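A single protein chain has been removed from this complex, and every other one stays in its place.
Chain IDs A and B follow the sequence of writing; residue 1 opens each chain.
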Amino acid sequence: MMTLDRRSFLAGASTLAALGAPAILHAEDAIKIGEVNSYTAQPAFLKPYRQGWELALEKVNAAGGVNGRKIETVFRDDGGKPEDAVRYAGDLLDAEKVDVLAGGFLSNIGLALADVANQRKRLYLASEPLTDALVWGKGNHYTFRLRPSTYMQAAMLVEEAAKLPAKRWALVAPNYEYGQSANKWFKDLLKRAKPDVEFVAEQYPALGKIDAGATIQALEAGKPEAIFNVTFGGDLTNFVRQGTTRGLFEGRSVVSMLTGEPEYVDPLGAEAPVGWIVTGYPYGDLNTPEHVAFRDAYKAKYGEMPKLGSVVGYETVNSIAAALAKAGSTDNEKLVSTLEGLKLTTVFGPIEFRAIDHQSTMGAFVGKIALKDGLGVMSNWNYRDGAKYLPPDSEVKILRPAG
Amino acid sequence: MSAKVLEVEGLVKRFRGVNAVRGIDLSVHAGEAVALIGPNGAGKTTCFNMIGGQLKPDAGRVRLEGQDVTAMTPRLLWRRGVGRTFQITTAFASMTVRENVQLALNAKAGRLNRVFGRMTVAFGKEADAILARVGMSADAERPCAILAYGDLKRIELAIALAGAPKLLLMDEPTAGMAPGERVQLMALAASLAKRDGIAVLFTEHDMDVVFAHADRIIVLDRGSILAEGPPDKIKADSAVRAVYLGAGLASGVG
Partner (left out) sequence: MTVLSPDILLIQALNGLASASSLFLVASGLSIIFGVTRVVNFAHGSFYMLGAYLGWSLTHRVMTLGAPGFWGSVLAAALIVGAVGVLVEMLILRRLRRAPELYPLLATFGVVLIVQDVALAIWGPEDLLGPRAPGLTGFVSILASRFPVYELFLIAVGPLLLGGLWLLFRRTRFGLLVRAATQDREMVAALGVDERRLFSSVFFLGSALAGLGGALQLPREAVNLNMDVSVVVEAFVVVVVGGLGSLVGAYVSAVLIGVIQAFGILFLPKITLVLVFLVMGIVLAVRPYGLFGRFGEGEGLRSSVQETVLRPLSATSRAVFTLAVLLIAAMPFFAGDYAMGLIAELLILAVFAASLHFLMGLGGMASFGHAAFFGIGAYGAALAFKGLQWPMAASLVAAPFAAAFAGLVAGWLCVRLSGVYLAMLSLAVAQIAWAASFQWVALTGGDNGLLGVWPPTVFASRSGFLLLTLALTVAALAALRIAAFSPFGYALRAARDAPRRAEASGIDVRAMQWAGFVIAAAFAGIAGGLYAFAKGSVFPTYLAIGKSVDGLIMVLLGGIGSLTGPIIGAFAFGGLEAELMASVAFWRAILGLVILALVLVAPSGIMGLIGTRIVKAAKPAAPA
């Protein structure tokens, strides 16, 4: 019996077909990746991400694809809503017949997609979501993650924080899971490294709605010697501007998650907080051959410098392509077992998808913010291999009940 | 004379220290239509709203068939047999004429907590009978929203009658109507009241209506009763003529 596909269903059921994009004609034999992301809700990170993605796709296909087949991507915008992400994941699997799933920016959407993947027994490569739960507490057989997790980035920064003389710490983080778990790990790990530290103030502004003046005053009230910051995006911008005017950062060290990523430091322009110890991406100064090749290709294609999102998008495609090539098939069980322990070289260096928890060992750059040509950049940076910032296997086994 | 339905004793209401109503006594018997008149600010509406439960009196008693109903809510008064029409007429605009009356009948039967079964299957005949009495049978299927004002007044009367009231409170029942319609409506109300032995208390501006249909008239002035009695007596009362009715009455009643 003939089965109506999604598009003909549309044409019959609503007037929308006219509004929709023209149906994409797929080469019959292409391998399809279904990609769900919050394009309209988080455009600042995801525009470069998509550009990086498409650059990688072009490169892979120009080299003849994988296993003799081209790779195609079907993108879906979840608008920042996990329930819509679930629907589009279903749509991609059911109607578009994609072979694997990828994407996700917000942690809760990553978890929702991981749950769908588990339910439908499909590989899901989470590119961006940072939550530890994705590979630990709620980790599952079919889900892998590329980026260093909240734990890993916190651990990298704790290493620097422990070297500082400061004993009184204030913490500020957006009021959701990412912010809370970043704070939790930072406190746990720093206390372990340096038992005499104290945490004198903690602030949890609502995501995207920081009341910077009042928050800064509340941090100031704790009379801290150093500050750990997890805010990003608009919250970070407001926090930095108000904090600078109010002298919050004077005479204090600040250790900050993600602030060295061009996505977040560029909007600050010349007001970038010089001297902050951050994780990020020194796109201008990273001159390894792999990165230079990537950067040149990216600049040639898009006329701008890559951002961290570009790297994440680029390497997500490369990781999937590598797994497909090694597995020699699109069989998802085979892909999962191939990805477990798969090693590849990225623009940041070699990484491995760990068999124990499906987390990649992609690292991050840690350095200090400096000003260059009116823009914040990372200085004195070095690459921290993710493999060194994960808990011992015995602990991981406890953290990850799914095994 | 028939039994007293409404009895009011020493009703007082002050607004910010001003005595709007200062000690009013009145009563209405079954089958009797009593008009409450007076110049603007005399305290008619305040008095009326205290009897109807919209306002709480500062002192005094309201009795219905001998039982104390002072300061009861309109809904509790309704349960004891007080029907009411409003100066600004409202009916349930999203329903047909018949549904309006049927709903009131359902309320009377205590059926409003039912979430199953069509409201419209109950009391159809009874509703039609009431509509016939107010002369609205032909309009039973029409939505209330499109009715003319005069017809709306009749519907309101029908809704009030559906509660099988012992006492009918009508606040300016003919306000906003054409002069011809006014007498007609009040004649209808008075005749229905007589037939069913309903006590009627109404306020009214139109003296033609008052003198034609009231069995008794109570004249208020500055919160107190100035005069009380049958229309002829009030017409002849010089105090009333002097204080309130003035020359307008002479021409109005001839």
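Worth pointing out:
Criterion: a contact is a pair of C-beta atoms (placed from the backbone, for glycine too) under 8 Å apart; a residue touches a chain by one contact, two chains touch by 3 or more.
Note that this is a predicted model, so its numbers are computed, not measured.
Looking at B:K13, B:H29, B:K44 or B:R84, the residue that reaches the missing chain in the full complex is B:R84. Considering A:A162, A:A193, A:A218 or A:L371, the position touching the chain not shown turns out to be A:A218 (whole complex).
Among A:H141, A:R241, A:K334 or A:K368, only A:R241 touches the chain that is left out of the view.
Residue in contact with the omitted chain (choice from A:T40, A:S329, A:T345 or A:N380): A:T40. As for the chain not pictured, it touches chain B at residues 52, 73-75, 78-79, 83-84, 86, 90-96, 99, 103-104, 106-108, 111-120, 122, 143-145, 156, 159-160, 162-163.
Although one chain is not drawn, its touching partners on chain A can still be listed: residues 1-6, 9-10, 13-14, 16, 19-21, 39-40, 43-44, 47, 76-79, 81-84, 86-88, 90-91, 93-95, 107-108, 111-112, 114-116, 118-119, 131, 133, 138, 175-177, 180, 200-206, 208-209, 211-215, 217-218, 220-223, 233-234, 237-238, 241-242, 245-247, 263, 266-269, 271.
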